[in-house]
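Apart from one protein chain that is not included, each protein chain of the complex appears where it belongs.
A, B and C are the chain letters, set down in written order, and residue numbers restart from 1 in every chain.
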């Protein structure tokens, strides 16, 4: 048993921190909120230089052949500085393709980052909803997954459906997700510039997060031969990645808040000496540590115990999502009034928390899946 | 506008406190938990002497002709000392009878306390469940209300059904509730010693609370002509009363905890000077004050604005139930380890909290009803 | 116990309603078709409207008649507010002046001050702002550092910075808490001043909040000179004067829960629109809890009002209503946005605005932690925190903190 980072993983993390530190991500986020979206740096070249696009692609296809936990380490660093890098969309897409034996030609340009993919998030069934479903554009009810029709020859099909708030869809070259073909889920890869594909770029509240509403109308697709388990695992991988990213943001929120609590005085004492502040920050630490432990679980389970991966990834997201909500609000409140002003960094982390909790099914769906998985385990026992 | 106690109400409350102070209710509760149930005092004679059984019965029928808020004041005093008095069962029953024009002969002995009634709690429909339903004996699903069949002559019928965990049912002379007759709810009054009636006495965790599983098998009943609104109002009245009782317990829990927090020292300071303790006790006060305000609302609404009574009573119960949960746990934790020992009073309030939150639909059903009422209001607006 | 008007109150309500029916066409339109959009025009129109309300007796209801008020009680004030809301016309522009600062001047000001300032304040001719909070004196108001130095000619020279100042951008005057003696313990060396906001040496800068809007201002004082007549309540008595203002602030909060628009009806309405969410037990559970708490605050307001009407002064526990409202609204915002999804966070969403506004409101006027301290000590009688700043001259305190940091 060994739940610690390897030397290579420590190096990967430090390198990521270094690479990201070259960008003024927080300043850019604030400027973009003020309408100057061109202030947001294009970080994809840096990602390519670091080899992140190919993290989860086999070496045979030009990737690094690493695993989910390594990707989580990079996402954590992105979360620390709110880097708007397109890995949350790209990596789960690359994982589906990597699990497909008929996608070899697609993989190499994705591994190098020459082309960028976006994952079309489709949530696998639960114990109470047997459908594959997508995030709704409006309201709380989840629509069904896109549908595919075989279009004659070989592995090609046409796909129709709507996917709302797809992370990193704008500007992606390839869209990879799940569609229902003859009542069964299949992996599909769709060129973003193909006929019948439209991507409406949008942002919501957090300027660092690029989102797109993807509309597919008989869009030509390659049907992938990835297993159903692999298609489901992509969803759980996305949950793990957003969990890791969120915990990175929690780290920064905690560090900045602790520093301020040491320096700021009121009634003649540093505010960090008051139990209300101290216990609130300790609570952030508690949730952060719990989240970190679950990242290890998810990282191990993806290949070490695939049957547990939905549980592990759901639990990681559930804890991390709540941790970020609490940390972002604590960051504001520890800073007193100034923490709620435009020029402060705390609102940027708050905006991240507010949006993240409602993407990719939301923190709530991840929490529900934990319950569902455990209930299914109990039934099986 | 005047949301304050009248002189008469202050007197009623003080008199109740005085009358109840003659009993060693907490000591008796502890002894009963140890198996000596005979230690529990029979407080009904004191209730009769004070005129409480007739609180909600018209003066014409020998009652005091007072309203729900006055009854809540008495229940609050009972809650302060965990008095096991049978008003929670008796008063809603008396209210249904008082609203019936064909129950005059039943009222007088109930008003004097010569006979005691118990309310068979049947929850009226909500926006998402159109049935009248009862608390389950086991599990979470709510069974349907008892059913009645007209038995020929006049206002008589036979009633069949099961009601679990009915407060104050053991030893009651008359059972009053709701049954479904030809698909419609009707009020029914059933002699407890009639054929087909069985009451299985039970207690759960809180020795001061007498409960009974009532089984009706073609039990002969008088069909009351109380309106459907009156039958529903009895449920909401019961919610208000258990809310008031709970807040009385919160008062004691807060007072005892505050005193201890002033006296007990640790690390050279009174523990009440620490923010963690101080803020926790302030939170008890906040919830208590919110609950008190909602008792006024419920007390006013029952006759001042009957359409709001379900909302007001549900909100009062929701806030009061959560307040008691928090106050009882705070009472234990402020006292440190000693608060969790057998000889301390805190566990008695904790036991009360644990059971109360699961009786009469539970705090959760009251909270759900608040949502349902507001959603219905929104639809109507 | 009842919620209905007495005959006298009903008669007053009828009078107010009659006046409003006669004059509501003169009120500025701020929402919907034909609404004024320009910020300056809105302010100008609301000034005029406040003047009309004052003439009609609908502003300063509780002010003494000699200062232009109606000498009526708090219930009549609430009735007046209710009728103004019912008529869907704007309320007075300068709620801070008329609600908190005017009463402070009535309590502590001298006759010259009352004669000069109260009339224009009541009629909206001169809007006021409250200059108490500072960057280093938020929760700990007695730590103000804005310095007022007595000049040889008896005038005062003021230098310092205030923050979280509402309405400063168009205010004529401000009530300012300054340190006049740094060599005595901090509660003792302060004095309250009336300061002109258009004088040289006063700079107002909008302070943008999370939403991007400048809901508050920073105000900088750079050698502003005021004469001896600007002192309210006597030199060195600033803390006592400030407490009066804070008491009126609590009254305003105690009665105003519904006024902020954070109420169960609004939130339930949003949930009711979603056919799926309104039947979801988890959503309903949260809605039910939030709504119960907010309903409680409404009736706590009526209890406060009853107490006020009987001449009782609300204690710090009235601040618990603010805790309930702010935390309830925060939960409601999260719930509604969870139901609606990211669209609730769109630029023009009322919910995005609320979600952005609440974190600042939570800290405004002293943090929740300080409020809970105060209530724990004053209401429950719990012992105070050990105070390291007690009895220490303010000047020494500052250097001590610097050393500790």
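Here is the rule we use: a contact is a pair of C-beta atoms (placed from the backbone, for glycine too) under 8 Å apart; a residue touches a chain by one contact, two chains touch by 3 or more.
What you see is a predicted model; the values in this text were computed from it and never measured.
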Identified contact with the non-displayed chain, of B:152, B:183 or B:268: B:268
Full-complex contact with the absent chain, from B:34, B:114 or B:379: B:34
Contact footprint on chain C, counting only the chain that is left out: 280-285, 383, 386, 388, 404
Chain not shown, touching residues in chain A: 1-6, 9, 69, 127-128, 254, 258, 261-262, 269-270, 272-273, 275, 277-279, 281-283, 285-286, 289-294, 296-297, 299-300, 304, 311-312, 314-316, 318-319, 322, 364, 366-372, 374-375, 377-379, 381
Absent-chain interface as seen on chain B, which is shown: 33-34, 135-141, 164-165, 204-205, 211, 262-263, 265-270, 274, 276-277, 325, 329, 332-333, 336-343, 347, 350-351, 354-355, 357-359, 362, 364
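Note that in this section only the chains that are shown with their structure count from here on.
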Chain centre separation (chain B, chain C; CA means) in Å: 40
Of all residues in chain B, the ones touching two or more other chains: 275, 279
Junction residues of chain C, two or more chains touched: 283, 369, 372, 385
